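This view holds just a subset of the chains, kept in their places.
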Amino acid sequence: MLKEMMENVRKKTPLIHNITNYVTVNDCANILLACGGSPIMADDSNEAEEITTICGGLNINIGTLNKNTIPSMILAGKKANELSHPVILDPVGAGASTLRTSTANDLLKEINFSVIKGNISEIKTLAVGSGTTKGVDADIADKVTDENIDDAVKFVKEFSAKTGAVIIVTGETDIIADSKKAYIVKNGHAMMSNITGTGCMLSAMTAAYITANNDNMLEACLASVCLMGYAGEIAYKKMIETGAGNSTFRNYLIDTIFNLTSEELERGAKYESK
Amino acid sequence: MLKEMMENVRKKTPLIHNITNYVTVNDCANILLACGGSPIMADDSNEAEEITTICGGLNINIGTLNKNTIPSMILAGKKANELSHPVILDPVGAGASTLRTSTANDLLKEINFSVIKGNISEIKTLAVGSGTTKGVDADIADKVTDENIDDAVKFVKEFSAKTGAVIIVTGETDIIADSKKAYIVKNGHAMMSNITGTGCMLSAMTAAYITANNDNMLEACLASVCLMGYAGEIAYKKMIETGAGNSTFRNYLIDTIFNLTSEELERGAKYESK
């Protein structure tokens, strides 16, 4: 199944409109190209709708949020909804400031998201108006573990039912769920949190996956999450073999996305349904 | 001839003022350093003129265009004209949105550009007010091929006559022309479109080339285009040898610009006059 998802992205070259932060934007563009998509970045309100119109999907990321681009997010999101383009939200740092939390909530009100992707702390902030966010990392108290996984899955399914979006919760164990069905993914490596942008890159790549597989968004998300995590494992091995560090790890990660075959993804993916 | 162009850049260390997009800005700075130039990025209207004044050349790139920086582009461009500094325009995505097309047209009205560099779709948008732009890539219908090359060269020469600028049209075959003379370049590799920023990097590097060789802008552009393309070929070979992917390819590309000798450039350049 993951195989077909991946091949669809490579075959269809989905063009993705990204309104995203300036910290990891270059990595997002390069991972979109690596996975077989095509990126366009545009955040001025005077062109947001037009750019979305020529694209296949939209990726909204609120890292380095600023007041000038919030209207662009709303305009692009509404236009994407009108055109039935898939839209993903990455609520980076929701819970860390009032601006981010209230903007994320406003976006949820104004736009129907196909996918919402965050760590457990960010997702909790959106879901229950609580949750503590230490910077952009999930609060340790809110960690998803083998012990609380069933509760977490239930919570995520409920949030999906409430929003109509597929929810991706990233962490040591990732959860991907709609209101009825959930997957947990055990791919990935702790090294991935030693570079900036793995979360942002996952959102950008997922935008390509749901755009090229818009008849099956849940499994498209699953494929993207497995791919990112498995690429992290491979990149980590290569980093150790070559005595490299986190900067080169970033290159290995994107390189792996570029080179991995769909058969390798099928073999390397570690997921189960819940 | 290319040899002297390259050596002049390395000898003179031209300081280039860049008003450019936030996606590829880091790559632009690093390629400027790699080729022997020196970058300064500044886009606030309160300092645009002053910064241009202390520089030797100006690079204006309209990717991630936003309304705050448009006045800065105009101010810097006019000041550069006043000081007879070379100015290059990269109309990224012209044709993709009204904002980009109209801004590019406004810039052409207000500023005398030394060089305009784009793909065939962007250049057509500026030249004839038509042209279709799919994201930031040239429309496939507008591709320059061996069959239509003479027509394309004629069109480019005419646009040069109209604007007074050297025109660079990038693609599988690149065209560099002023109103009287044209070159076509066959360097480069398809891999270059698998990373973000090769176009932006070419513009930034070309700014350094025309600044250090301002008595011969056409051939300075030719040298820069050959260098970028040839570096792409070398970087691709190294990528294949090392089993790397697109992220590492970007590093190899910039590394090659850093290390290539002027003799190697002369030998590797594949161009002819038209």
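Residue numbering begins at 1 within each chain, and the chains themselves are lettered A and B in the order written.
We adopt the following convention: contacts are C-beta pairs under 8 Å (C-beta built on N, C-alpha and C of every residue); 3 or more make two chains touch, one makes a residue touch a chain.
Worth saying up front: this structure is predicted, and the values here are computed from it rather than measured.
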Report summary line: The full assembly in this file, of which 2 identical chains are displayed, is built from a number of copies equal to 3
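Simple rule for what comes next: only the chains that are shown with their structure count from here on.
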Report summary line: Rounded to the nearest 5 degrees, the rotation mapping the CA atoms of chain A onto those of chain B is 120
Query raised in the report: When the centre of a chain is set as the mean of its C-alpha atoms, what distance in Å lies between chain A and chain B?
Result: 33
**Report entry** Complex contact set, residues of chain B against chain A
**Finding:** 21-24, 26-27, 63-68, 93, 96-100, 134-137, 193-197, 243-248, 250-251
Report summary line: Listed in rising order, chain A residues that touch chain B in their complex are 15, 22, 25-26, 29-30, 33-34, 38-44, 46-47, 50-51, 54-55, 68, 250-259
